[in-house]
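Take a look at this one; I'll ask things after.
Note that one protein chain of the assembly has been removed; the remaining protein chains are unaltered in position.
Labels A, B and C are assigned to the chains in the order they are written; within every chain, residues are numbered from 1.
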Amino acid sequence: MAKKIKIGVLGASGYTGSDLVRLAARHPNIEITLLTANSHAGKPMGKVFPHLAMLDLPDLTTIDDADWSSVDAVFCGLPHGTTQKITSQIFQKYDHVKIIDMSADFRLRDPQGYQNWYGLEHSAPEIQKQAVYGLTEHYREEIKLARLIACPGCYPTATLMALLPLAQAGLINVEELIIDAKSGVSGAGRGLKELALFCEAGEGMSPYGVGYHRHMAELEQEIGKASGQEILVNFTPHLVPMSRGELVTAHVKMSDGKTVDDIRGELEARYKDEPFIHVLEEGTLASTQKIRGSNHVVISINADRIPGRAIIITALDNLVKGSAGQALQNFNLAFGLDETLGLEQLPLFP
Amino acid sequence: MAKKIKIGVLGASGYTGSDLVRLAARHPNIEITLLTANSHAGKPMGKVFPHLAMLDLPDLTTIDDADWSSVDAVFCGLPHGTTQKITSQIFQKYDHVKIIDMSADFRLRDPQGYQNWYGLEHSAPEIQKQAVYGLTEHYREEIKLARLIACPGCYPTATLMALLPLAQAGLINVEELIIDAKSGVSGAGRGLKELALFCEAGEGMSPYGVGYHRHMAELEQEIGKASGQEILVNFTPHLVPMSRGELVTAHVKMSDGKTVDDIRGELEARYKDEPFIHVLEEGTLASTQKIRGSNHVVISINADRIPGRAIIITALDNLVKGSAGQALQNFNLAFGLDETLGLEQLPLFP
Amino acid sequence: MAKKIKIGVLGASGYTGSDLVRLAARHPNIEITLLTANSHAGKPMGKVFPHLAMLDLPDLTTIDDADWSSVDAVFCGLPHGTTQKITSQIFQKYDHVKIIDMSADFRLRDPQGYQNWYGLEHSAPEIQKQAVYGLTEHYREEIKLARLIACPGCYPTATLMALLPLAQAGLINVEELIIDAKSGVSGAGRGLKELALFCEAGEGMSPYGVGYHRHMAELEQEIGKASGQEILVNFTPHLVPMSRGELVTAHVKMSDGKTVDDIRGELEARYKDEPFIHVLEEGTLASTQKIRGSNHVVISINADRIPGRAIIITALDNLVKGSAGQALQNFNLAFGLDETLGLEQLPLFP
Partner (left out) sequence: MAKKIKIGVLGASGYTGSDLVRLAARHPNIEITLLTANSHAGKPMGKVFPHLAMLDLPDLTTIDDADWSSVDAVFCGLPHGTTQKITSQIFQKYDHVKIIDMSADFRLRDPQGYQNWYGLEHSAPEIQKQAVYGLTEHYREEIKLARLIACPGCYPTATLMALLPLAQAGLINVEELIIDAKSGVSGAGRGLKELALFCEAGEGMSPYGVGYHRHMAELEQEIGKASGQEILVNFTPHLVPMSRGELVTAHVKMSDGKTVDDIRGELEARYKDEPFIHVLEEGTLASTQKIRGSNHVVISINADRIPGRAIIITALDNLVKGSAGQALQNFNLAFGLDETLGLEQLPLFP
């Protein structure tokens, strides 16, 4: 067996961190040697996430106690802001370590944009320049060479997977993108918030972040770049009473003369060899039930009743392809491995 | 105490019928004297809906065995198609009976439209002409005089409550209405369908009826009438893992020069004296948790990030204001009673 | 109309407090004049519980700012420990005020028992002596005369409603009571706890408090008193992914020669005139779906496969009959009103 790649997971007490551990633990080339969680330092992982108690894992430690020289790659699941500081240190002192960041800290190419959306000055703008936006299927070659991979947000992953090729191909009018999004509650993280209580989020549906949500910045950056123009998007997220899963319903106006068939043709061509991206046949709709727990993405393309418009619906698991799974996929790329390693798990239904 | 009005409920074994019974049983002026459910005829209501077992109700009977001369009003919760036949008979033979129809059979003024959308010829076009569209807050005077009230669908009730005044006032561009809607599973009824199983609908979210849903017909009829032009709408419903509740996110382009404040001003003025319609203050979002189990509707108005656009979100309980509650409200109007009788129940949260 | 009774609700920002407000707001003889919630003082109730925003309620205030002279009754939904101090002050200074306590502070007649189970010395043992245990159907006459009513816990209400008459009649062996209980998540309150997060409590079932739960103390006190002997009980609660509702499955050994019919006879006789307690007919099982949101209790009696044993299952809504509803029922008794006032609401299903 090949020598294993040693990884550390920073922020292992969050849902993103634990899902990374779940997947990495079954990856044939990975050895998990470091798990950090400042507030739980000293505990075994199985105490913090009992569903992982059957694994033989290192105990949780603080970031300060971490031995970076012993790891080949670091997956970072820390809150935004915190990440920059840690990443800078590792990046500058440990040339051999690749960093796969699942936080928001290096997603925006423009440090000023970061400051505008996240409310604090970017503390590592030099490193930002070397970060690659980790939307795997669209930045594969860059990711292979990167030392710092900034994995996209869950909503941007779902949205861009559908819309980026269409913007690039000039099939849609990018000036009036209506992106109505729905997410399970795990998107709110494991931190204690009233809105994430079972009794608050259960048996009901509520919008949030209407008119202003940080994921807009990524969408505008990437679609803007693809279409060659500055744009603003409507992005309207809603909280759904389910733990995992994300559904993005994009209501788009097609470019003059373009049709739903053109959209279908473009997406099918773009993704025909992708192991995780599935353009559904006509009449089949995307739903989160089709991909729960897996790294797969389903996209459905539908004619709107209003002529010249289309409805494109994408579903993914926010913790897998929307976070830890895509991070692992990027890790595979960065280390020259088969891209699907550790991600073979099929969706869990029901 | 005033003499009670005797009512019958047709289709009492469905969720709409049972919710009507739940509300009517506590109405001070109502006596429930007839309950029909062909497939359960002969059974006590408490066997079919055990949560109503504490009530003293007539046993379920077939429609054929119903004694129409003994009732003053009939609430009809039958499947579409069936309703027309029954309604015709009652309408023509029993002048004194008022009919409050919760089915789809008399909602479309144009019988041809009915045939187009429902796939069968309208069998009672003469009676259709006398039907009033029962969107209470918008057809109050007509409802007071009506013998046949066609209560709107749940989605149209939620959507029109927000958009009808705006279309009437010329504040929005009705040619590109994007109506992204979300409903709890009770909207699928109590009939046995795979998609409504707990294991299929739970822990996941799925769109349905994309590009073609019968409620489009009502929306286009009413908004078209309000704006004086024929329109087509985007109406995209989704199934949410909750039993009750409906959220409609309307993405609208405002008319030239109009602002979110204009929209707010119009809706606030329109609904300021309405007991059940609440325009939420700026920054407060509508959610189904705020109205579950009640006849209340909440509407929130939000600026879109794209200039010139607004996001208007409406929530109601699909079985109450979306069906049985609005039916009872219309009954109150038709019989000259206080409109809120039987509908005082507050939302149940959590 | 009769002069209204003025009430205050202490701890109005919890689920128990808000459900009391929901019910009391529709009570014909009640005027809510005081709402306290220290951490939310100054806010309107509708900001803390948006589902009550349509009510005209006093703003939340601190307990220190409360004017006790202006209220006739106080409903107390504070955490245990806190309650004693407040209650003492009111009890001693305001003779006219009746106190209906929904906390645990005065449920145990023996202050030493309180100290043992709650871990702190009882600070108002003199007042404890005047408290009446508010299990309405079993302490009605005492409640009518009481100034301080200690409403039972939710689990004890469900359990005792089934077992107390049987213990009194000597039909069951009280030495080996196995009480397997299941509750919705609202039982954990609105405070921020990881176990109450949607992602933790959803799509799963977990026991808690196995072998040691404070409600055991009430069960042992009341069943012990009824049977005339000191007892210990098995009480094993579980957390169920639903917001409301409680199901108690009591596995009992019958006294020698006694049968399931004896049990049925006793419970039917005991509750035949009770408006809220329903002994289900043979073959019909209790479930929380039958009583959600209401003050009703359903009890089903079943033969066990093991001869000489029975399985008695009780369901109620933990926030209504298990807390706020029973409190309001006791209020009605204490003020000489019809016991069902404000509690007419039928179960909400689905």
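The rule is simple: a residue touches a chain if its C-beta (ideal position, glycine included) is under 8 Å from a C-beta of that chain, and two chains touch if they have at least 3 such contacts.
Quick caveat, the model's predicted, so the values are computed rather than measured.
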| item | value |
| --- | --- |
| Shown chains touched by the chain that is not drawn here | A, B, C |
| Sole residue of C:K98, C:H278 or C:R309 that reaches the chain not shown, by the stated touch rule | C:R309 |
| Contact partner of the left-out chain, one of C:R244, C:K258, C:H278 or C:H296 | C:R244 |
| Residue, one of A:H238, A:R292 or A:R309, that touches the chain absent here | A:R292 |
| Touch residues of chain A, complete complex, unshown partner | 15, 18, 22, 25-26, 49-55, 186, 202-203, 243-244, 278, 284, 287, 289-293, 296, 344-350 |
| Positions on chain B contacted by the hidden chain, ascending | 15, 185-186, 190, 192-194, 196-203, 241-243 |
| Positions on chain C where the hidden chain makes contact | 175-176, 178, 180, 182, 199-200, 202-208, 210-212, 216, 232-236, 238, 240-245, 247, 249, 251, 285-289, 292, 300, 302-307, 309, 311, 313, 315, 350 |
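Simple rule for what comes next: only the chains that are shown with their structure count from here on.
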| item | value |
| --- | --- |
| Intercentroid distance (Cα basis), chain B paired with chain A, Å | 39 |
| Approximate Å spacing (C-alpha centroids) for the pair chain A, chain C | 46 |
| Contacts with two or more other chains, residues of chain B listed in rising order | 202-203, 243-244, 287, 289, 292, 350 |
